[in-house]
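Shown here: the complex without one of its protein chains, the others still in place.
Read from first to last, the chains carry the letters A, B, C and D; within each, the first residue is number 1.
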Amino acid sequence: ATDNVAVINGYPVITADPATASDWYDTEAMYNLYSPMVYPTPDGSVRAHLATSWQAVGGDLTHWRFALRQGVLFHSGHELTAEDVAFSMTRFITMGRGNSGPLGKVTATVIDRYTVDFALEKPSAIFPETLALFFPVEKAVVLANVKQPGNYGDLGDYGEDWLSTHDAGTGPYVMVTHIPGQRLDATRFLGYFDGWSNEGWGPDEVPIERLIFIMETDYTSLMTLLKSGGLDLEINGGWTVPQLTQIQSDPMLDLSYVWAQNVTVWMNSKVAPTDDEHFRKAILYAFDYVGVVGPWEPFGNGETGIILPNMAGYVPIEPQPRAQNLERARQELALSKYANNLRDITLVYHYCGGLDFEEEVGLQLQADMAQLGVRVEVAGPPWPQYSAECSSAESTPNMTIFLFAPQAFPTYDYFMYSMFSPGGLGWIFEAHWYFDDPQLIQMLDSTRAEPNAFSRLLTYELLQPIIADHALALYPYQKPTLFAHQAYIAGPLEEIAFVGPSENMHNWRINLVMKEAAGR
Amino acid sequence: MWQEKRADLAASFALRRRGLAKGWYKFSRNPLSVVGLVVLVVIVLATGLASYITPYPAHAGPYTNFKAAGQPPSWEHLFGTDRIGRDVFTRVIFGYRFSLLLGIVVLGLGVAPGVILGLIAGYHRGTWVETTIMRVTDVFLAVPPLVLALAITAMLTPSLLNEMFAIALLWWPWYCRLVFAVSSSMRNQFFIREAEFSGASEAHILFREMLPNCLAPILTKMTLDMGIVILLGASLSFVGLGAQPPTPCLGTMVADGAKRLPGEWWSTIFPALAIVLVILAFNLVGDGLRDVFAVEEV
Amino acid sequence: MPESILSVENLTKCFPTKQGLVRAIDGISFVMAPGDTLGLVGESGSGKTTTAQCIVGMYPPTSGDILFKGETIGAAFNRRPKHVKGDLRIVFQDPGSSLNPKRTIKQILSVPLAVHRVGTSRDRLARMKALLEMVELPADEYLYKYPQAIGGGEKQMVALARALATNPSLVLLDEPTSALDVSVQAKIINLLIRLRRELNLTYLFITHDLSLMRNVASRVAIMYLGKLCEIAPTVEFFEHPVHPYTKMLLSSIPVVSDEEEALKPHKAISKGEIPSPVNIPPGCSFHSRCSERGDSCAELDPEMREIAPGHVVRCNHWCGPEGE
Amino acid sequence: MAKYIGLRLVQSIFVLFGLSLLIFSIARVVPGDPARAALGFLASQDQVQQMRVEMHLDKPFPVQYYYWIRNVMHGDLGKSSYTRRPVTTDLAQYIPATLELILFATLISLVFGQIMGILAGYFRNSWFDGLSRLVSYLGIATPSFVIAILLMFLFSQVFRLAPSVGRLPIMMQPPPTVTGFMVLDSLLAGQVKTALVALNHLLLPAFSLAVIHIAQEGRITRSSIVENLNKDYITMHRVHGIRTSRLVFKYLLRPSIIPTITVMGLDFAFLMSNAFLVELVYMWPGFSRYAVTTMLNKDLNAMVAVVVVMGVTFALVNLAVDIIISFLDPTIRIQRRGG
Partner (left out) sequence: MALLEVKDLCVGYRIFEGHLRVLNRARLEVDSGERVGLVGETGCGKTTTVKSILRVLPTPPAEVASGEILYRGADILRMSHRGIRDLRRREMTAIFQDPLQSLNPMFTVGTQLRDILKDSMGGRGRGRLSRREIEARCIAALHETGMPDPERIMHNYPSQLSGGMRQRVCIAEALSREAQLLLADEPTTNLDVTIQDQILRKLDELVDEKGTSVLIITHSMGVVRDLTQRMYIMYAGTMVETGRTKDLLAAPRHPYTQGLMESVPRLTGVGISDGIPGRIPNYLDPPSGCRFHPRCVHVMPVCKETAPEFFSVGEGHVVACYLYRS
């Protein structure tokens, strides 16, 4: 009697409401409980999902019409209609949180039962792609569970409270219980519109009936758990290198490479001393790229830039070769306005508390800058503080390390646009004060109105060296995201370089025969 | 006149020397305490001379060497190297420096106010003065120190200084309560009464008559508390609220190393042992002091 | 010279406790002339210590007056003028706790000297030595010792020296020898007698040992449950004890010779225990243990009556010199 | 006695009041915006402003405190900015797990500590005494997180004897919650197997937690046994020919156990502190871990609540200890009765 259950470790899901979900780990939950309008593909575009087709109405890319799939069932058993989608979009935009930022103001209109129109403020060629992070909810259920009073007048809290522990989605799994920040239980939704076909799977590989997401950050304990069979799949990949080696050598365990992430150290161009471009460049030259990558060599490689080398439109950026060049660093430092009072300078580097590799980058920086006589303060505040600091230029530290999976954005330009154009949300993903070069902004803006994908790509190739020339960020290396799991867990069927689809457990199977043989 | 004065001084010194000699004699009767003291002296010397006796003093500061990371103990690296290639032995010795510093600063800041308040409360036993002081003390003692320390350091930004500040803020009530217990039981002793009746000032009674009698338990508690404070510091840094990198901090080292346990055991076991050793030493010495101060039956 | 050095009038001291109001002293009056040694005797719990402590000012009395050299001093010590503090000293019962164990004898002796500015700071050392010599302790040896290094008798001598440091005229001695052996007691008693003579001291000597009183006191007062029962000059007291309680005490004393045995009133057999001061028996407080009690004793609280010059008794049944 | 307990309770309430004031003021004085913390970093400036008004942050400190304490009186400890739930809900969920752990650890330390202390004290200066002394020293000097890590490493990873983390295997259906104690609940639900599994999970963390207390209590018991052995009354019992078993387990044990229990009451604070660390290591879904998480996340409401709850627990435990002691020690009972 082997249980058809998968225990999965993710980061703490706090909110499971599509309108407020924003972080990776929320997105992981979204893809399991809800379905997006469109689904990302391995090649970086999107394909039909809840929407079967879409097109811009009128020529200026501000008006889009989506046709919905028929027969999609919510977990309640009711069919998804344009009414639900429009309600969800209005809710998403009104609440203005989560991933709604890049959409701007969107007005939804129901055309008929299976057709919905979206009107945008500004033209956007990539609007359909951005809907890969839009998950419709069931209108009736949400309205039935609105809590009064709330911030939204008659609509009370817009169902936010209820949705944090329940779902109203169409996804492959149904939420059973949710203890925010601790545990989420879900069971398979047999009425899932995409079906549960065995195609592409082995004979013994069956869909996973029950999912248990746990949220632990202590990798020592997780290791114990993994080894004892208490954990089936770990999707955050916070392993240390020795742990990864250990997992690799265990026949009962497997390691799946999912994608690479861009380790990025943002420099705040608004506060001293990183407001000086030469100073920033000095940092880029002083950093010892080779050393810090060393331990990761078996799992990835050090080459990286503003986007990842394996993505379309990648352009290598300075410094080249990617190696420490203290000579150049000193020259740049001498040019900076802080050249004469290096002793008084403290460079503040913040990483997300608990992530060793992020700390290691800081320590490397600390050691490197010490050779130039610059003190670096390395601190790892916990995630909420660390992310909240970046809500204004003044409170953002000189350097903030963040893991960007450029793929986590529906298309590469989504990433670059939100990162470097003004009007972002003022948080860690889109800290718009990092830079405001009018020429650059204008170039970025023009891409939104460019319907031709190829022309857009060319513009981005042009843009990258310009951005890089300002030395806005340090890109130490790309870090592989590795999922550790029991050997009897199979997947993902389709490796999509986008957060969510890979953790969509519809995409995974369990081999019960192997599991039984393993005695677990 | 002068001669007399000198004789007087000499006699006082002789007295003190005799007292010390006797104390040492009693202390040394317990071999474990002596071992503890020796260990402590070695640790203190080692931390003092850390820059000279450790093989890689640079490893206590900003330094990385990923190529040499995670090496097992060898002659080159007695305790192996950590995840970024620093010599664990060096860092343990420097880690002691911060542990001891923490203990000294916390006790330095915490003991004096606690003792003074405790004396005052003890002397004014049964009055509103006592009630006020002791109720405030109770408030601080109503919660485990680690919890309050965590709360305070969490609210401030984590750093060695804040850690010290938070713990020191919590430490005085223990001394207040201890001194209160001793001094209030002494309150009705005849020698205190006699001092009062003969008209001695309150300061005299507090600091000359009562304080010397509280010193023994205070000193003993301080020694034992050094261990506790170090442990508390280690616990705080274990949770991630300790000193910031690259400052070597024993608790952080244990927490860090634990993530690499089966493989790189040395990076957690040695710092852990180091913590155990220093706490053990303080405990042994504290027990020895207790023996020294134990009331004589003869 | 004033008529009386100390006069206590109707002194009452009550302690409120959980069990009820403790009437530790219940309206006592006595007068001491200069040079007197008044022996205050009584069973444990009869209020002797409380009396001494009220006089020295440890507690303010509940009611009544204490006059010291004609001056009212019925306040707690911290409101008393300094000269009174120096003039009226006390030696406690327990030699173990009357000296601070953490201070040398020199430090201990220097406190009253410094507080009362006796002599200049320069000749204080000499003064301390003189004090120690006065109580027959070799000064050079003892000045630099801690109390724990000396015996009980010596501690008591140091305490005495400390009391004498301010040249007092009245010294309260609260059972100064009850914790000591007879041989040591003898030494201290002799010392006390000698000092009284040499320094013109007046003693209020508290004890529970009547045979000791016989040898030191000039007058004896018997105390029972916070009240005085009988006061008389020593010889009169021992030769003609009047109060039944006095007789009971006397008859209980274990003695070592037949001559002494002859002095004990043999009729008065001791019985019962001193009642709790919380519920003092009504009427004459002694009636519950009295062998000569009459019918009225349970109701009638007797008055103090002077039956001979200086001999005061508080008993319902005394009806004249030959009335027994 | 009842009067005394009443008095103690009143006293505790004052102390807790002071404690809440202390922690509340610390929480409000330190830099950081509770309103933003409550809303998360995605909230707009307007929303934050609105929240400030809602949370009375625009008013002077005493008013803020007044509102806070008024809400507390109504059982409302505010909302956690970390879990975005009412703090009371969180507490109700997490406290039983920790209580189970702590009580079990207390039980372990009581049993082992007493046995060790009694034997060492009775056979003082024997080899057993020496051994137990060594064990005590090590136990006291070793931080419980170190013990927890080592035990977990040894027993779950190397020997595979014990389960590693949590209260139950993750996929095991927990019994319906009645008391919140997993073992008890399982038994109540008639699931003996679940109860055993839960007990098995409890063992390692509880033992890690207990070690330092075993050492501490063993030491105290030993010294109080030794002290009592030298008491006249024990000598007297001997002289009167009382049986050794009666002497030890009745006449010696009762007075000797009292200091141990007093110390256990005081050490409860350390037990709670250590639970912080042990729960982290063993992923125990308990109150302490919740506390650490909320503190690290600057979740002010939760943090204040956590501290106050700790204070309440500590006060209650010490009251209980007091009652137990007065039950064991008639002199105290008599004193309190005022007779």
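What we mean here is this: a residue touches a chain if its C-beta (ideal position, glycine included) is under 8 Å from a C-beta of that chain, and two chains touch if they have at least 3 such contacts.
Small disclaimer: the values here were computed from a predicted structure and weren't measured.
Interface note for the absent chain: among D:I115, D:L188 or D:L328, the touching residue is D:L328. If you put the hidden chain back, the residue from C:I5, C:I73 or C:I189 that touches it is C:I189.
Of the candidate positions C:V255, C:V278 or C:A308, contact with the unshown chain belongs to C:V255. Considering the complete assembly, subunit D touches the hidden chain via residues 125, 229-243, 246, 250-251, 254-255, 328-331, 334, 339. Of the residues in subunit C, those that touch the hidden partner chain are 43-44, 151-154, 181-187, 189-190, 208-212, 214-215, 234-235, 238, 248-257, 259-260, 263-264, 270-271, 273-274.
Quick note on the criterion: only the chains that are shown with their structure count from here on.
Annotation: 91 Å between the Cα-based centres of subunit A and subunit C. Contact of a single residue of subunit B with at least two other chains is seen at positions 240, 258, 261-262.
The set of subunit A residues touching two or more other chains comprises 220, 223, 353, 382. Across the complex, subunit C is touched by residues 1, 4-5, 8, 11-12, 14-15, 189-191, 193-201, 204, 208-209, 212-213, 215, 296 of subunit B.
For subunit D in complex with subunit A, the residues that touch the partner chain are 36-37, 40-44, 47, 50, 81-85, 93, 149, 152, 156-157, 160, 163-166, 169-171, 280-283, 285, 293, 296-298.
Partner subunit D is touched in their complex by these residues of subunit A: 3, 5, 7, 14-15, 20, 22, 96-98, 151, 164, 179-183, 210, 212, 214, 216, 218, 220-221, 223-225, 227-228, 230-231, 353, 382-385, 387-388, 390-391, 425, 427-428.
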